[in-house]
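What you see is the complex with one protein chain gone and the rest in place.
Per-chain numbering from 1; labels A and B assigned in written order.
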Amino acid sequence: MRHRLALDLAALPLHGKSWSSITWWGTLAFMLIEGTGFALVIAIYLYLANIASEWPIAAPPPDLGPGTLLTVVLLVSLVPNFLVLRWADRSDVTKVRIALLVMIVFGIVPLGLRAFEFPALHTRWDSNAYGSITWILLGLHTTHLITDLIDTIVLAALMFTRHGHYKRRIGDVQDNGLYWYFVVATWLPIYAILYWGPRL
Amino acid sequence: MRLRWTSAVLSPLGCAGCVGWQSAMDPQGPQAEHLHRLIWLFTGVAAVIWLLVMLSLALAIWRRRDRSDEPVVPTNAARERRSAVVVFMAVGATVGVIAGLTLASYLATRQVSEASAEPLKIRVQGYQWWWQVSYLDPAAARQITTANEIHIPVGRPVNIELAAADVIHSFWVPNLAGKMDLIPGRDNRLEFTVARPGQYRGQCAEFCGLQHAHMALLVMAESEADFETWQNAQLAPSAAPDSDERRSGRQIVTGKACGACHTVRGTEAAGTIGPDLTHVASRAYIAAGVLPTTRGSLAAWVADPQTIKPGNNMPMVPLTADELRAVSAYLSALK
Partner (left out) sequence: MSEARAEAGDRTETLDRDLPPALLEQRLAVTWGTLAGFWGWLTTVDHKLIGRRYLVTAFVFLLLGGVLAMMMRLQLARPENRLLGADFYDQVFTMHGANMMFLFAVPVMEAVGVYLVPLMIGTRNIAFPRLNAFSYWMYLVGGLMLWTAFALDMGPDIGWFAYVPLSGPQFGYGKRSDIWAQMITFTEVAALAVAVEIVVTVFKQRAPGMSLDRIPLFVWAMLVTSFLVIMAMPAIMVASTSLILDRLVGTHFFNPAEGGDVLLWQHLFWFFGHPEVYIIFLPAVGMTSTIVTTFARRAIFGYVPLVLALIATGILAFGLWVHHMFATGLPRLGESFFTASSMAIAVPSGIQIFCWIATLWLGRPVLAVPLLFILAFFATFVLGGLTGVMVASVPLDTQVHDTYFVVAHFHYVLIGGAVFPLLGAIYYWFPKITGRMMSERLGRSAVGLLFVGFNLTFFPMHLLGLAGMPRRVYTYPAEMGWGGGNLFVSASAVILAAGFLVFFIDAIRSARHGAPAGDNPWDAATLEWATPSPPPSYNFAFLPVVTCANPLWDERDALPVATGLRVERRELLVTSAAEARPEARESSPRNSIWPLLSAIATSVMLIWSIFSPWAVVWGSIPIGIALIGWFWPKGTPEDDA
């Protein structure tokens, strides 16, 4: 097959940002998958609540304390997350390192609070269907908190090595920050359903 | 007329027996009749559409064309437009046909689900792998419990409450009505009427485990008079044994483990895990349609249920040859 030269690509940048980055789209796709999963589990909650004669089943509504506090912490964490993304965009390696350390703290504190949320449900996963669905809903979000924390720790470690100076890391940090937005955003409807659903 | 068409189509494939016995194409009541008509309507429309599509495909492949040396046929704007009109019309026809069939389907649903005022109320509970049948009557003394066989009067609507004891089963007697599942935790209902007296076979139509294939039931449609005779016979307690052998048989049945699972009214046997045996010999089949009821089949079943229906929930109770003879004599007299 003969060729004719029609386009010159040499001047193109070596990295795409956000929607020009492959991993950004990958993160988006992963969010779609996990988001669908969350939506389904919430749908199951509503389904079971709808067919039950009383809801919650054999349990009081969950204590508001730990869950509400966790929600506040997550919302506050959006600020350093936003800053991480902005400083990454400006390729400010030092500030990104600090912000990531802050995000690690904001990853550990919610997990600590989450440990108090489970008993606050006043039911066990094997008590009845209400117990099962509430534990799964909470558990699913917890796995996302854990994986994002590990992700952030590894990324922070990476930023302190020589690899931290390459432009590719900007994309890595941005993908991680994007994913944290997702983890916080998916918590809000879950919080509403778990804590306020039984009180309506 | 339709029956002959159906057998003409079906017989060459060696299922001459399928017209009649457990067939959706041999309706014996108004519900099944509506469904039968719907099946023919849809089949007719489908056949016509399939032939038209195949014809146009054949023409597209084999129609005459001018010879051309060009490697690729160029697109011609006028021909594209004409073809677009044809395709558009075909799509329009598709939408029309689909809409018509949807309407026909909805109308059939309405016809089949018309509830009646005073149906005969029956409760069927599905077990692995048999059917418990109870006749619900406001008077507790007139409630009948039997298994695997349902008697109903011709012409009177029957309303069956469907419950599941263990896993999902499905109640299906194609000559009479469409199927309805028996689902644990859910109460389903099926209502139908039988137009003609006869025996109609049904089978569990939802995979329910090892012996799903051997979970049949029989619907006996009879005149009101015959139905009442049957009811009275079922209400009576179990037949008293009239010979020494049968007396011995009753003693064994009540003495051994049988009474833990089975009920024989009028004796001490009062178990509810297995089928009610008070009038077992009055039923055409045992073991949910596996064996026709005879003294011999009863003996074979009691001797070793696991060989006849492997995996079913009746354990083998060891009996000597004499005990077996006595038991089968007793059971075969429980009419």
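Couple of notes before you dig in:
As a convention for this text, contacts are C-beta pairs under 8 Å (C-beta built on N, C-alpha and C of every residue); 3 or more make two chains touch, one makes a residue touch a chain.
What you are looking at is a predicted structure, and each value in this text was computed from that prediction instead of being measured.
When the whole complex is considered, the residue among B:G209, B:P237, B:G255 or B:P318 that touches the unshown chain is B:G209. Within the entire complex, the positions of chain A that touch the omitted partner chain are 1-16, 19-22, 25-26, 29-30, 32-34, 36-37, 40-41, 44, 47-48, 51-52, 57, 91, 93, 125-133, 135-136, 150, 154, 158, 163, 165-168.
Where chain B meets the missing chain, the touching residues are 9-10, 13-19, 21-25, 32, 34-35, 38-39, 42-43, 46, 49-50, 53-54, 56-57, 59-61, 63, 65, 68, 71-73, 75, 79-80, 83-84, 86-87, 90-91, 94-95, 98, 101-102, 104-106, 108-109, 112-113, 162, 166-168, 170, 172, 174, 177-181, 183-186, 188-189, 201, 203-213, 289, 310-311.
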